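Heads up, one of the protein chains got dropped from this complex, but the rest are sitting where they should.
For reference, chains read A, B, C, D and E in written order, and residue numbers begin at 1 within each chain.
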């Protein structure tokens, strides 16, 4: 990406910002789907129980922390393997 | 989407029609893959048995009815949550 | 696709070449993810064991051979069903 | 900008408006597809004895969609709160 | 339209033709990818004792693809019939 000129980098930045929003929305959808699947097993009611709500909130927090930690390691390994 | 002018709405309609076709094709592919996975376990023959064919047809019908029902509820809840 | 004129076919060829690269990269990512998931169960070390490495290599080879064989049959059946 | 341009101006296509509207649709259809798959796994038995939804399956679908919306809503609030506490750099 | 334009005209790119051809390719490659994943799950044991396909796996793949095409074909007819009985609004 170093091969790009200033104009190209500006354009790319715009493209990447749109992509980042898309990635965020996708991550949010994945998180909702996975936490719902893991936490909600009972369909005798149409409201979430307290236990289910708590589980979903913890699941989401954990997912985000997991994702951040993977991101940190990813960046480190990427730097290391690029440098080879 | 109310913020769009007439020209923009026309253009969007075209875009959405293309998207709708794509969604239909995707739904059809998903349905085929899922019903095949659920209904076909035996590979001693290269032709579907009657039982497998029936299972696939019922699975597809049920999937479509499921999808329609989810769609109805989705529209209702969407209207409700938007109005909040 | 026979309905396309020469210019359109040239343009399509370019589009398809880009798509082919994307498909290859996607296949490679899927293969890595699946073979890792099937072969690596132990996280007491941060290095792959010999057994894990071998499993991954065999898994990848098998996946590619599987994919080639499916491709051959796919082409045959496609020709057959198109001709109907 | 122009005396006569107001109406006309109103009729030009702003690509950003289209892109935003497209993204909205894209997101809705993504959520819908995930909802269909998730509630299918939760509610539909993979036996397929009949082509119609059973009474039990129908009720399960309604509740599944209801709970999914509630989960989505509460997660959306949860994430906003989280975003305010730890603003991303 | 023009006496000399016929050949030339034939050589301009109609974006809709390209889009349709692209969609055709897109669909084929989607079906192919699903076929690869589905038959892999059905036929390939996740033990990976050897890099080659076993005889049993090879036969299973052939039959799996054959049955998948048959399922696809019959579902396509089934959906068309359904579509004619209940035309979408």
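Methods note: contacts are C-beta pairs under 8 Å (C-beta built on N, C-alpha and C of every residue); 3 or more make two chains touch, one makes a residue touch a chain.
What you see is a predicted model, and the numbers here were worked out from it, not measured in a lab.
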Residue list for chain A contacting the dropped chain reads 1, 3-8, 11-12, 15-16, 19, 23, 26, 30, 34, 38-39, 55, 57-59, 61-63, 65-67, 69-71, 73-74, 77-78, 81
Over the whole complex, note the residues of chain C touching the chain we left out. 18, 21-22, 25-26, 28-29, 31-33, 35-37, 40-41, 43-48, 52-53, 56-57, 60-61, 64
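Keep this in mind: only the chains that are shown with their structure count from here on.
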Can you identify the chain nearest the overall CA centroid, using each chain's own CA centroid? B
If you match contact pairs by residue number, which of B-E, C-E or B-D shares over half of them with A-D? B-E
Whole-angstrom distance, CA centroid of chain B to CA centroid of chain C, is 26
Return the residues of chain E touching two or more other chains; collapse runs of consecutive numbers into ranges. 37, 43, 62, 66
Residue numbers in chain A touching two or more further chains are none
When you check every pair of chains, which ones turn out to touch? A-D, B-D, B-E, C-E
